[in-house]
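Right, one structure below, let's go through it.
With one protein chain held back, the other chains of the complex are shown just where they sit.
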């Protein structure tokens, strides 16, 4: 019996919608049965039907969807929210409050207060509120986390995270609507490239080390004329476990494509992983040689094995990673239905608390950047 | 309305079955409605039901499935055959003859005569018989083919194809049943690593250049004691368009993971693509610098654009590539239902003729290797 | 007629001495004729003689060398100072004042005041005082600088420089004398990894962009117990030309070998160069594809051509780069002897002013780090 899945946002032509549909369906665990896919009700209904959603569950907007779905006996098992950032809070809160389990795209909300409210709401409703830091679904990211957790690296000393690309380097894009809003504080909030991309690097830093950000100092720069928000950010931080953090995020780094990279250095060894080559993890034990850990190799952690679908050497990429977030949720949802404890390995998906912490870090960084790099506790 | 899809073989624990289920479902075009998944009827039925197939279409074997399915009004739109190699011929022929469209795993058959018979059968029945050379589904492989076709490389001079890995390098695997049969002529036929892996490299060489193999000379070696078939093969060839071909396939190349690589050199430039890093294609124009063509970049060929689902920098991997074969078939099947011509870009999926040619090349190579490298026309 | 070269420091077993001897001799321009190679006079004399220096010019210490050499008619054309850092100032000043041209190892001095004094002394004496930021001798580093200078990148927005390695990651080295002194403020001064390694990255950032550091904010961390100086540093800076700078230096980054990397992003394109793969420069023009610029290719800048000795594809490495510093000095010295203007391409070797600026930046960074990241003008 497949789980029933609904999607809000992700209309025709959006990439994120397609990715969620692929990821949710990858293992055959979820069936796409309801959606409110577009800001234009007619277009949204038509697209949902085109994708195979029954007419009575192809909704014009999320309020209509919420009203109708909460009364059904074949209720949705999971609702994914992939609307513009500013609406995440309201929609997520409404669905949680009505008793639905939710997977919200990042960022969870735009303010810290909203994120705190979501955490409270989810707890009160005893509902899942996952946040789609999808890169944490890569098998070798999970293996890196497992290696840190089991002590292979010893105490963590330094974590270096980067997310650099050049997609916003073209000054001629000043009036391009797909770019412009990202640098407008009224639409994007207190931060641009850090909130949009750097947040993934921050999340990976905490995900892999198993530590939270304790304090930070930031430097923001707007390098393209006319931008009010940063297109290049540099953040120094310290974690709850005493590690030193470094982060660089840039949207003007011509030549970097989607350069999300994480390096973790501990007393007993160092790790390096790059999102563009996700099937290799470089591991250098203290006094030893660098070893290439290949996804799909025998002898990996249960966390990595669970997150792999094909044998070594096949490029298991983005869809597999996002699919792993859905695989975790499917297991947790099924376990709940079946009245049993979920597989503990399924519990590493990012949660509302992670979303809250990320947003708090972004806001702290924006304040530090405004105040000439002062260190701020998060 | 989704297309109805059935699967033969690919039972619990098999990787190929999971890959076909993911690939067929990736774009939501196919629904998995019937299957005969296991040599053990009860196990096959149970697994199909577990995967959501209705009880009456969860079959015990392919004959039962054929008998039942051919009488249904909600007939299968596509049947995928992922059984052991020796049964491909019989099952494929039976389904084609009964009027089903088929996607057969490679190799299409074990003998040239059988492959010829499949080609004849498919033509007589006017049915699709596709063969799963799935690596040809990668966006940048298709882009390479498009570049050659539109003349970017000029006349092709040399094509170098490799498929090397080390999975059969362990002499202690002599009695490992998953390895042993591959080197037993009674089970594997005239060739091992060339027929099993090198065949993909051969197919890519012809797919990218748009040329067929005209003649070849081969050297086979069995480097692990006790093997009757080759675990390392070297093939020199010439194509119908006058290009020089070189191929190396090895199963004892420790350190190569799944090293399928193709290089094409023409009068006007050279291309290099590696399966393990499928999102980059290296292009060196004559008298110019090497450029890195990234999957998802603007300005690629329509063939590449059609085969991409996410933007630049995301590692679109194995599932996307295999999914593209299914996307092609979905388009062709839908066009047929709708009485219209299919999108010409959907027509590059590998066909029975490709399967026949590959098998003929393998048999010629095996003969050349036996006859001290004599050149053989194919 | 070869130029006469003398060396101070670089005794038996030291790597830096061997590198200077190789680099100075690489093009046959300099002859090694005098040396004071060791803190132990007898050992220094013996080693110099073993290396072919005449007995009367194999000195016991630098004062003896200075006294003897300044009276000779076959005076040294160039003296290289490769002694421990704390003695650079005194020796360099003495030789400059006595009318010798000098190449001093980095850092030029340990304090800003000393560096200022060296600059004044060199100017007053009208002598060359070069500083060995040898990585600036790589052909493609010089090409990158030429590309920036001729406007290929447009206005520079961001420069990212890294120098990370793991050589000091072993806590068991606490008592290793080769490591310990580096973290002792009494011996190493105000900074460890930034002053020792990061200084090269800082220099490259200014060398390639042609801009100086205007202000900076730093975060230092001592991640190994017992260290008083930083083994990991993060510096944000702004340049005189308005570029944003980011720098990471680490001595505990297990898995990074000698990870000196520089990336420069401008309005019209981005560059990336890695010291460990010095023969490739990655160039991504705005709206274009990444191109791999190979050392030795036709069509490079005169700066790059002059700094190459062999054709494309040969790994021209460390010795060639350091040799280019000596090649520049040889040209300038010969031009002076011949009463002609030197080749302008020979003038990019690092000078005392560069040494001064680097030291000023290090001291500013150390102060910023002490003062919680406050921005400091340099």
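The first chain written gets the first letter, and so on, giving A, B and C; residue counts start at 1 in each chain.
Just so it is clear, a residue touches a chain if its C-beta (ideal position, glycine included) is under 8 Å from a C-beta of that chain, and two chains touch if they have at least 3 such contacts.
Since this is a predicted model, take the numbers as computed values, not measurements.
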With the full complex in mind, choose from C:40, C:214, C:294 or C:353 the residue touching the hidden chain.
-> C:294
Option touching the unshown chain, where C:25, C:41, C:241 or C:288 are the choices = C:25
Thinking of the whole complex, not just what is shown, which of B:27, B:114, B:196 or B:232 touches the missing chain?
-> B:232
Touching residue (missing chain; options C:63, C:126, C:277 or C:337) = C:277
Listed residues C:112, C:257, C:286 or C:374, member touching the removed chain = C:257
Subunit A positions in touch with the non-displayed chain are 289-294, 297
Contacts of subunit C with the absent chain, listed as residue ranges | 1-2, 15, 18-19, 21-22, 25-28, 32, 51-52, 165, 257-259, 275-279, 294, 309-320
Since one chain has been left out of the picture, which residues of subunit B touch it in the full complex?
-> 157-158, 160, 164, 166, 169-171, 217, 219, 221, 223-224, 232, 234, 236, 244, 246, 248, 250, 252-256, 263, 265-267, 269-272, 282-287, 290, 372-375
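As a working rule, only the chains that are shown with their structure count from here on.
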Which chains, if any, touch subunit A and subunit B both?
-> C
Would you kindly tell me how far, in whole Å, the mean C-alpha position of subunit B lies from that of subunit A?
-> 34
Centre distance in Å when subunit A and subunit C are each reduced to the mean of their C-alpha atoms | 42
Subunit B to subunit C: how many Å between their CA centres?
-> 54
Multi-chain contact sites of subunit C, meaning residues that touch two or more partners = 290
